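Heads up, this is only part of the complex; the chains shown haven't been moved.
A, B and C are the chain letters, set down in written order, and residue numbers restart from 1 in every chain.
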Amino acid sequence: MERNIAGRVGLEDLSRLCPILSRRNHPEFAEGGLVVEVGMVRFGVGLPVVIAGPCAVESAQQMIEVARRVKAAGADMLRGGAFKPRTSPHDFQGLGVEGLKMLRDAGDRTGLPVVTEVLDVRLVDVVSRYADMLQIGSRSMQNYPLLVEVGRSGKPVLLKRGMAASLCEWLGAAEYIANEGNLNIVLCERGIKTHAANEYSRYSLDLNVIPAVHAETFLPVIVDPSHATGTAPSVERASRAAIEVGASGLMIEVSNWGEEPEAQRPMCDADQAITPSTLGRIIRFIQNREAETEAVSDMA
Amino acid sequence: MERNIAGRVGLEDLSRLCPILSRRNHPEFAEGGLVVEVGMVRFGVGLPVVIAGPCAVESAQQMIEVARRVKAAGADMLRGGAFKPRTSPHDFQGLGVEGLKMLRDAGDRTGLPVVTEVLDVRLVDVVSRYADMLQIGSRSMQNYPLLVEVGRSGKPVLLKRGMAASLCEWLGAAEYIANEGNLNIVLCERGIKTHAANEYSRYSLDLNVIPAVHAETFLPVIVDPSHATGTAPSVERASRAAIEVGASGLMIEVSNWGEEPEAQRPMCDADQAITPSTLGRIIRFIQNREAETEAVSDMA
Amino acid sequence: MERNIAGRVGLEDLSRLCPILSRRNHPEFAEGGLVVEVGMVRFGVGLPVVIAGPCAVESAQQMIEVARRVKAAGADMLRGGAFKPRTSPHDFQGLGVEGLKMLRDAGDRTGLPVVTEVLDVRLVDVVSRYADMLQIGSRSMQNYPLLVEVGRSGKPVLLKRGMAASLCEWLGAAEYIANEGNLNIVLCERGIKTHAANEYSRYSLDLNVIPAVHAETFLPVIVDPSHATGTAPSVERASRAAIEVGASGLMIEVSNWGEEPEAQRPMCDADQAITPSTLGRIIRFIQNREAETEAVSDMA
């Protein structure tokens, strides 16, 4: 029986595995961290960034209407999936390039930078033409060829944590992007699989990882409370909690369903979409707490 | 192969398994929940309650000095373990009844009600003589004879969640106490075991369970950020997060070590103990945010 | 942020935490391990031991009939719960002392030693009067006062692994029994809680722990395939697998339901109970493979 487990990757190995991104290899980041810019939006400095929008782009009208509502609520960026990784090939897979155009158009009309998922290495170029930031989803966190291509694209990247990823595996994935010369990386915690998941929440939101990320790397990290909880009534509280542990932003799924007469029930993850009104409360919370932040700013 | 897993307990069974504590059996708690009183301290109404103190009672002097510091910082109750459930029988097991007396004395001198763990069914009476509230630790959550005895004691009970307990198992444990006619129960989330635990945190703090508890029962629920993170630098942020998801209080391990010249390194869990100064910041955070709470009060 | 997680217990600490039971402190067990005897039954040498019987003792008739069937099938010991730890206080809690008498009587009539769970420290004496071996259930694995009492009883103890217990926590629990001078301990793996549990199995059977137990201690370890799978159709295959990884025995829930006209559906865990006929197949499998065992006997 081995005393040390084969293949085990521990924090002690981080500076060797991730020399580019490990905080302890970078005394210049002894204070604070890297600021990642997407248009006028800045992650890692100032108020936490709020990315909001539908789970999936379903139509030009839906995108524009949701974009207007989230913009009015104070969101900084717009999200919407044109390529959806679904458990079954028989479920809606997204509108593809047409969806990218609808997202781009909604972003242009509202002045919001847009982020969308790319899950096919062959589509990095086309998605890069329409999006301001490329999202790597949880299921793609260890799709290394894809990480290399988004690294080469030079575009800002939103790297979601895999559902079972250790901190080392997550930062190792980011290192693949950085290794191509692209440091414009924002990490995103979105919940992990645990024995507790599926009884009352979809995943288990792991907020302990946020201060750990700050300790190990200089990259900004945000939280996706929509997937991490899976239920709309929990999203507002989880968002507030994420901000309190030091998240540099939030990515939240929003639908006009229930607030706009013509809005329809979302085709994906309808149960976790919040209304624009709830989004507005979350953003006001962020704006009103600025002062307190300084109290613990030394802890990051 | 079974279609439905043997022995599976889901939320749908809660009102049958826990008829006394299930919210949906109690229209009188359609709004808000039960208020549990420990002396002048009230859980479930008003500001969140802060319970603070050392992991273990180590000496009369240590207890009194920590009690004075946490009282000065604004804590509402005092904690300290006299009976410690340790992984090895060769490790410090607590001072026993002598420790109870030291805890009681420190509470009396500072005017703070005291809570301490009881883990032996034969000691419920003696612990009840010295403590204002009885703590059932995670390892004892399913010690049903013990739950019955603390139920019969009539004392307020702090019931910590087991490290692998489902919500149904946790509320089922509370139902054993309630079934003896004792509804003075406060639940406490303290982190669960997951694949992520032990890389950067001791356990995984499961804040998703807080709104789920509010949805399923009328009992107040608090959070123990000390065990849930296992590292002092994470405790302040985890505490703020717990308050934001709706926790009715916090139980935090505090040591004067590092702030008082004569204070010694704690004998148990030293790495997760915060200083009285950090405790003070957490309590000021709670006092300063009262207003915001109302904004989401309808969500509980 | 700590580099080393507070409170973390790793295998490297085992010889310190469990000096009595750690294999590396005992050169006399360089080969093989301790043999634990219960009457004529011997764990840790020869063929794996098969403990079989109903989940709960429900009546004298049920106990005797099941005892006769499992005896006829070739079982070595009889199991049956008189005190049942149930998720809800409103569910059947077992027949108590009356159940112990029925179990004892069934054992005497069939010549099978009996094992039954004790979960109340105040009942160790009475359970010891009726049982040949005391079972500590998963929910009681860290009930330290109970472990001390079963240690003092001098009775052989069957210590089930907690649903979230690490190997160190499990062996630490055994060390509490050993620390009272009682080395007659048999460990029992019964499945752990994971993200996979509850979709197609009740728990996740962790067979990787069996060789790890052999590497770290000299105590025999058996497997409970009934709880570990939660579904009868999986029990036979899981039993065979457990034997192949080196388990020194099996504890299996058996019901006459479906094979005896008057037999009733079990009151607890009915879906995981196998028939006496299936038990017979499992026992024949054990008897027929003896030869192969030697091939890998050097690996224990």
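The rule is simple: contacts are C-beta pairs under 8 Å (C-beta built on N, C-alpha and C of every residue); 3 or more make two chains touch, one makes a residue touch a chain.
Being a predicted model, the structure only gives us computed values, none of them experimental.
Asks: Quick one: 3 copies here, how many in the whole complex?
Replies: My count of identical chains over the entire file-defined complex is 4.
Simple rule for what comes next: only the chains that are shown with their structure count from here on.
Asks: Taking all residue numbers at the chain A/chain B interface, are over half used by both copies (same) or under half (different)?
Replies: same
Asks: Taking each chain's centre as the mean of its CA atoms, how far is chain A from chain B in angstrom?
Replies: Averaging C-alpha atoms per chain gives centres 33 Å apart.
Asks: Between chain A and chain C, what is the gap in Å from one C-alpha centre to the other?
Replies: 46
Asks: Which chain C residues sit where two or more other chains touch them?
Replies: In chain C, 1, 164, 193, 198 touch at least two other chains.
Asks: Would you tell me which residues of chain A are touching chain B in their complex?
Replies: 10-11, 164, 166-168, 192-196, 199-201, 204-212, 215-216, 228-229, 233-234, 236-238, 240-246, 281, 285, 288-289, 292, 295-296, 299
Asks: Where on chain A does chain C make contact in their complex?
Replies: My answer: residues 1, 3, 11-12, 164, 193-195, 197-198, 211-212, 214-216.
Asks: Which of the residues in chain B end up touching chain C in this complex?
Replies: Within the complex, chain B contacts chain C at residues 1-2, 5-9, 16-19, 85-91, 119-122, 139-140, 142-145, 148, 162-164, 168-169, 172, 175-176, 179, 192-193, 198-202, 230-231, 233-234, 269-272.
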